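Apart from one protein chain that is not included, each protein chain of the complex appears where it belongs.
Moving on to subunit A:
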């Protein structure tokens, strides 16, 4: 039990980077980007192939980040220059990436079990139960702080305005095409980074590992926002990270239930997202009805 929650948190921290990427596209840019299913694997594939060929793990991870960025940029160009609608741009890129990922890996599955990678480094270099957890917390916090800072720069404010009111930012000399392309690049770079980390952690890269990734990302964002709200950027990015961890814990607990199997995971994910979307509204409505009823009771008591 404890062990499975512990690993859930470790993995959750890796998926948190992916969730931050989804937050960037879905929330900040208001662009439902489905590239994620492909770019997650692209990150894994690039890192895996480079590691197999003896590259330094840090360089492999950086290359994965860059590959994700390029994938996002292409989705952005399909939408802005090609005039294709956001959903379709993402789907097209996702499909294209499936083939590209296969090409990169040259096989549906690449094993990293015998390779030196980031986590073998950490296990050997630092050691102890908490080594990976500690490093991941540090990495995620650094990314979070950088993202928070970025979204408050002149550039970042314009990026946020693009998703909020593109008429307005254009009239203040912001090139919305440029910001969308860059934002999608950054978003998918984070997703690919997560893909590269997860592949090393689990010891293999698989061409099908990305299926449903976008829903997992959304689940994290929505769970986080439902619990912590979205008052400020700093708070929301924290919410997204914690949301990703909570999602992993829910999944781990669900899988311990006797009659559920690994194959049910996607169904569980879908149900979690639906609940996270519906419950907050239902609860708010319930509270309102209660308030009204109490008020009426009070009023009738005064009269009577």
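In this text, a contact is a pair of C-beta atoms (placed from the backbone, for glycine too) under 8 Å apart; a residue touches a chain by one contact, two chains touch by 3 or more; residues count from 1.
As a convention for this text, contacts and distances are computed from a predicted model.
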Name under which UniProt lists the unshown chain, selected from "Mannose-1-phosphate guanyltransferase", "Sarcosine oxidase subunit delta", "ABC transporter ATP-binding protein" or "CbbX protein": "ABC transporter ATP-binding protein"
Touching residue (missing chain; options A:66, A:100, A:131 or A:158): A:158
From A:53, A:129 or A:173, residue that would touch the chain that is not displayed: A:173
Touch list for subunit A against the chain that is not drawn: 149-150, 152-158, 160-161, 164-165, 167-176
